[in-house]
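All remarks here apply to the structure that follows.
Only one protein chain is missing from this complex, and each of the others stays in its spot.
Which chain is which? They are A, B and C, in the order written, and residues in each are numbered from 1.
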Amino acid sequence: MTTASSTTVLPFKVRDLSLAEAGRHQLRLAENEMPGLMALREEFGASQPLAGARIAGSLHMTVQTAVLIETLTALGAQVRWASCNIFSTQDEAAAAIAVGPTGTPEAPAGVPVFAWKGETLEEYWWCTDRIFDWSAEAEAAGADWIGPNLILDDGGDATMLVHKGLEFERAGAVPDATDADNHEYRVVLDTLRRSLDSSTDRFTRIASELQGVTEETTTGVHRLYELAAAGTLLFPAINVNDSVTKSKFDNKYGIRHSLPDGLNRATDVLMGGKVVLVAGYGDVGKGAAEALRGQGARVIVTEVDPICALQASMDGFQVAKLESVVGDVDIFVTCTGNKDVIGVDHMLAMKHLAIVSNVGHFDNEIDMAALENLEGAERVEIKPQVHEWRLPTGRSILVLSEGRLMNLGNATGHPSFVMSNSFTNQVLAQIELWTKVDEYPIDVYVLPKHLDEKVARLHLDALGVELTELSAEQAAYIGVPVDGPYKVDHYRY
Amino acid sequence: MTTASSTTVLPFKVRDLSLAEAGRHQLRLAENEMPGLMALREEFGASQPLAGARIAGSLHMTVQTAVLIETLTALGAQVRWASCNIFSTQDEAAAAIAVGPTGTPEAPAGVPVFAWKGETLEEYWWCTDRIFDWSAEAEAAGADWIGPNLILDDGGDATMLVHKGLEFERAGAVPDATDADNHEYRVVLDTLRRSLDSSTDRFTRIASELQGVTEETTTGVHRLYELAAAGTLLFPAINVNDSVTKSKFDNKYGIRHSLPDGLNRATDVLMGGKVVLVAGYGDVGKGAAEALRGQGARVIVTEVDPICALQASMDGFQVAKLESVVGDVDIFVTCTGNKDVIGVDHMLAMKHLAIVSNVGHFDNEIDMAALENLEGAERVEIKPQVHEWRLPTGRSILVLSEGRLMNLGNATGHPSFVMSNSFTNQVLAQIELWTKVDEYPIDVYVLPKHLDEKVARLHLDALGVELTELSAEQAAYIGVPVDGPYKVDHYRY
Amino acid sequence: MTTASSTTVLPFKVRDLSLAEAGRHQLRLAENEMPGLMALREEFGASQPLAGARIAGSLHMTVQTAVLIETLTALGAQVRWASCNIFSTQDEAAAAIAVGPTGTPEAPAGVPVFAWKGETLEEYWWCTDRIFDWSAEAEAAGADWIGPNLILDDGGDATMLVHKGLEFERAGAVPDATDADNHEYRVVLDTLRRSLDSSTDRFTRIASELQGVTEETTTGVHRLYELAAAGTLLFPAINVNDSVTKSKFDNKYGIRHSLPDGLNRATDVLMGGKVVLVAGYGDVGKGAAEALRGQGARVIVTEVDPICALQASMDGFQVAKLESVVGDVDIFVTCTGNKDVIGVDHMLAMKHLAIVSNVGHFDNEIDMAALENLEGAERVEIKPQVHEWRLPTGRSILVLSEGRLMNLGNATGHPSFVMSNSFTNQVLAQIELWTKVDEYPIDVYVLPKHLDEKVARLHLDALGVELTELSAEQAAYIGVPVDGPYKVDHYRY
Partner (left out) sequence: MTTASSTTVLPFKVRDLSLAEAGRHQLRLAENEMPGLMALREEFGASQPLAGARIAGSLHMTVQTAVLIETLTALGAQVRWASCNIFSTQDEAAAAIAVGPTGTPEAPAGVPVFAWKGETLEEYWWCTDRIFDWSAEAEAAGADWIGPNLILDDGGDATMLVHKGLEFERAGAVPDATDADNHEYRVVLDTLRRSLDSSTDRFTRIASELQGVTEETTTGVHRLYELAAAGTLLFPAINVNDSVTKSKFDNKYGIRHSLPDGLNRATDVLMGGKVVLVAGYGDVGKGAAEALRGQGARVIVTEVDPICALQASMDGFQVAKLESVVGDVDIFVTCTGNKDVIGVDHMLAMKHLAIVSNVGHFDNEIDMAALENLEGAERVEIKPQVHEWRLPTGRSILVLSEGRLMNLGNATGHPSFVMSNSFTNQVLAQIELWTKVDEYPIDVYVLPKHLDEKVARLHLDALGVELTELSAEQAAYIGVPVDGPYKVDHYRY
């Protein structure tokens, strides 16, 4: 199953110097686009606020994440890393980080990275498990055992593994999979069963040392709130996703960039003049619709929330039910965070070679399972991540990234500048949890607004933005400090 | 001072049948653009949820407000009305409402309205005071005394009058004006002094009967939160301003419409190719910038909040300090809600015939007081609400609406459809306070999200929007009821 | 400077000093927005290239035209003026021009102007006839008889009057109207019959003195090309309409400005979220569609030309037949230059209170004649130029400006800056015809490209545009002079 032997520190993929060098070039360019992270290195490089922190990271192993990782280490942290998606690793970034600026593939001097593009699910969970295994670091430090004390998570898989691992250790056994369990959950169970076989208290010890988690995504945050509500959350969590400089930037401006990029790399199809259906008009949908209009497409929006539907209409978009327009649409883009938004019946009603894609995080927004089970449907690979599905109607559709996030699968995800905003939030959140542990009893928190504003502030110079300063009199007049925060917590931006 | 005698029920302005008829035509057209209000008439016309409510209204007396007023009465309320701005009354709307659909100027059968375009400050506060005088209604009802039991407020003047009136009645005297008091506050003191002379407990009785206030604006809401924080708020308040269907619609889409309208009616100046400075990139500034870009202007934004500044930059606008660009700008538009955003030094540095205007609610965003005191400056009226100020530099600037809200002073304010959203919130808030008084102890509230979504829902059909319905399975999957609300309270839209 | 003698019959409207003073203020502001005309005054004020020119002008008598007229006189011309549309005169502009900067209504020192807002057709043609009657000027000059030697025309009415007048003088009689003649043509015949009654060679003499005409519009140009093709054109003509700085600016950017302005002043209806049908995607339609999208409307285009239809689609607009969408549309705007684009059957299928308007020059784009003859239809005036038509279906529609140009009828037409481009072309064309008569044998011409580029150049400074200069080497490389012209004649911009 996994190609890395159990004694190997680094996956084979990163043992390639030219890959590492290519990655290092890209890191250098990305650093120029990530002014927030570079500013943190400057501000905190000397004081080393993350000294002692051991961070288990699970987040798409891209060039941008590489800059994040090197920022964490520049602030004193030790780090182990896995990707949070089987397709999203950029191998040259993984190689560069693993090798490190001064190392070689033979003598790596970087960060242990367990990620490569195109993992199997078995490999994926093996990698995730590796970020909790700090035996090499313990050995290097001459310690008996050490574990991570912070998680940096994207989607909550790492956090889930600890929670489930502890649960099964307490129960004394990992349950057998049931018929209702999907393939991935079976792999998780297998992974935890192997862990339990090797140690009856491995996750118990890990959980006891963890001071907290910082979570990147809507999905992961949703899980955290559920755990907190159920009283089973094991450590405090900071919801990075709901920082304004994350959700309103990453979701909107990131998708605005990476959606057309993914369409182009996947299909080279002209967007101008085409009818595009954007399912969902949240921040992701807003970014998608803006990008497509900017390319001359005619955008139709579907929505369930009347407020968002009214916004879409006020922004000049037709709002319709999918059923009403399905036969007129050239390109479908799901952005809902819900499931079964596009079903097989919809697909059967589409135009020949309609493009079907998802940027909404959940890979079941398009009902791929039903498509795969559709009698008479045939899948033809046009190129990796681009498949023609020949349907029993005689028509075909083009499915991107197998229904998964096409902006990651067909393009390179959000660009560095957007990720610099998200990741500066991440680093500040890690510092909060590490340095102010007493201020965060077990619960889910958002970063205080002044840190959110700080993240924005660190990105202004790079864009040539001149910020106006309030006079003391003006600040008093509207009842805010001169240096902010400037808005009430519920302000919507 | 006031032209209406003390025995007159209605101001002279409305005694004009052709005015009333013109207003009635406009009401009919406005009703077609206010589907939310019309839907409430249909839903609640029979059940009369506002029966018994006596509403003292203080809100721009426009055609849209006329539809609001007739909706309130259609739901059973009695109403008295004043405008909340000396310039904003549309006389034909006031006339139509005062005369009523079935009345005549001689035998009015409408709602007592105290408002006309171009009031003096003395007249303005006399009008505001009138909405608390229900003696005519008491007489008609054969009652000894009755007062209002609800306030519908815009900017908080009516609410302030009650709070100050009560304060001075408790103190036994209205204080003398001090040198620090501006002209308007002196008029308020005079108004309350006359009230106290006529009755020592008038506002005491009024305050005791009031079940609450619903407030339309940021400014008014700000005052309410201050009162609540100080423990001096006299009755519960619903903050209509922060309904999503108010703040994100009225502020953004309303300004997008009415800012260019005001510029056109005031100056007829081509916006295309011009450099326009938009001060503030909140919802109002966002709407302003979008409108101006849509007309081919080059927009420069000023901001103090780094998050909003970053948004402006991501939206493609130059963000600069006013000082850096003042000499290049053709049109200035303030949207900040702060004071002294444009000072006299800025004005002296402007291009010849630069246009200076404000849509940010506070009339001190442009430092008009300092301009009026500037030695050597001369004011020339080009037409009403458009003044050329000849400056000692030899250059002139054009000031719109004397620095007050130019979208109201130079145009007709937000269009009916936008106001239908705000006002549907207002009506729902009045119903809440009137029918569920026990659920609202003295404090400041926002409307529950399901009502916010309802407001949006009532406006979709008119725009041809088809709303998608969640399946039960989908709703469960994302953890919301099928019929909403669909979002967490802090969702930013 | 032209002055009207005390015996000249000036229209009563201009005998109003306050009107003239208001107009003078507006002229001053407009001059700031018409840098092209002001630059011509500077360049040619001393050399007086139009000395001796006697110009009969027929063009909307607006504030912008006033600046044009005073530019013509500043360059030495004598001028008489009428409007070319019964509704388009701005009375204060007419008054200001007639009174002149130094005159009074009693002792006017301006230009004889025959135009007021709201002329009857009889008045309109009387006014047009007046611009050919230079008896007052002859008297002032002590001459036996003089006539105009240049026409400045908009739509070709003045040119047509001379051609028809000459034709009937040659025939010896004005024919009787036939049943096929519409009302307006009957008025023209009456006007010419009166002329013929007074003199058998009046238009013969006028035609013999005329050195040429400069024509502003598509319509007028079309007539000129027909005359030239038929060999009956009496004098050379310059087609100002097809200067790039006219057609691509006036049509596109002018409409972008004045269409939403007209909708606002007429109806105050929110454009955001509305479905708007733009009939025709020529330059006017392109400007209309851009303006409406900029306001958040959803625009549907109709087209007959496949190239323009493809452009509309590439620009992101739905392109449909009117029949397919008529029931979904909130606002109709015709921009075709053709007739019967919206017929009565369409109107009967429209939504209640759909708005029907035209900016396409021809007042028969909307079949108003058929509407007026529709049994059971009733017209209700909401306000001047805004009429509700109650249809036999029980629904109503709102018709703006009686189907005529709503951007002139409901707003103030194109803004000064746009007209400065058109009118700078006009002045340069008048100079061409007056000073280089030998270079223009009888035919229809467009201005040479270097003059077109000059017009643009004169408008750049006002917008802060920095123009790049070609090096001699670069100019040679692309084969153009350093100072232009830079493009081949068929370049499309």
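The definition used in the following text is that a residue touches a chain if its C-beta (ideal position, glycine included) is under 8 Å from a C-beta of that chain, and two chains touch if they have at least 3 such contacts.
Here the structure is a predicted model, which is why all the values come from computation and not from measurement.
Student: Which residue among C:181, C:340 or C:363 touches the omitted chain?
Tutor: Residue touching the chain left out of view: C:340.
Student: Given the contact definition stated above, which residue among C:28, C:274 or C:459 touches the chain not shown here?
Tutor: C:459
Student: Specify the residue from the set A:130, A:202, A:248 or A:274 that touches the hidden chain.
Tutor: Of the listed residues, the one touching the omitted chain is A:274.
Student: In the complete assembly, which of C:171, C:304 or C:442 touches the absent chain?
Tutor: Answering carefully, the residue with contact to the hidden chain is C:304.
Student: Quick one: say which of C:160, C:314 or C:348 touches the chain that got left out.
Tutor: Counting the whole complex, the residue in contact with the absent chain is C:314.
Student: May I ask you to list the residues on chain B that touch the chain which is not drawn?
Tutor: Considering the whole complex, chain B reaches the absent chain at 272-273, 293, 296-299, 310, 313-318.
Student: Considering the entire assembly, which residues of chain A contact the chain that has been omitted?
Tutor: 22, 25-26, 29, 32-33, 63, 253, 256-257, 260-261, 264-265, 267-275, 290-291, 293-296, 328, 352-353, 380, 382-383, 388, 398, 411-412, 415-418, 463-464
Student: For chain C, which residues touch the unseen chain?
Tutor: 222, 242, 244-245, 247-249, 253, 283, 302-314, 318-322, 324, 337-340, 421, 452-454, 456-457, 459-460, 463-471, 473-474, 477-479, 484, 486-487, 489-490, 492-493
Convention: only the chains that are shown with their structure count from here on.
Student: Chain A-chain C contact: same residues or different, taking over half shared as same?
Tutor: Copies use mostly the same positions to touch.
Student: Could you name the chain whose Cα mean is nearest to the mean of all protein Cα atoms here?
Tutor: B
Student: Quick check: how many Å separate the C-alpha centres of chain A and chain B?
Tutor: Computed value for the inter-centroid distance: 43 Å.
Student: Quick one: report the Å distance separating chain B from chain C, using the average Cα coordinate of each chain.
Tutor: 40
Student: In whole angstrom, what separates the CA-based centres of chain A and chain C?
Tutor: Measuring from centre to centre gives 59 Å for this pair.
Student: Going by the touch rule set out above, which residues of chain C reach two or more other chains?
Tutor: Only 272-273, 293, 296 qualify.
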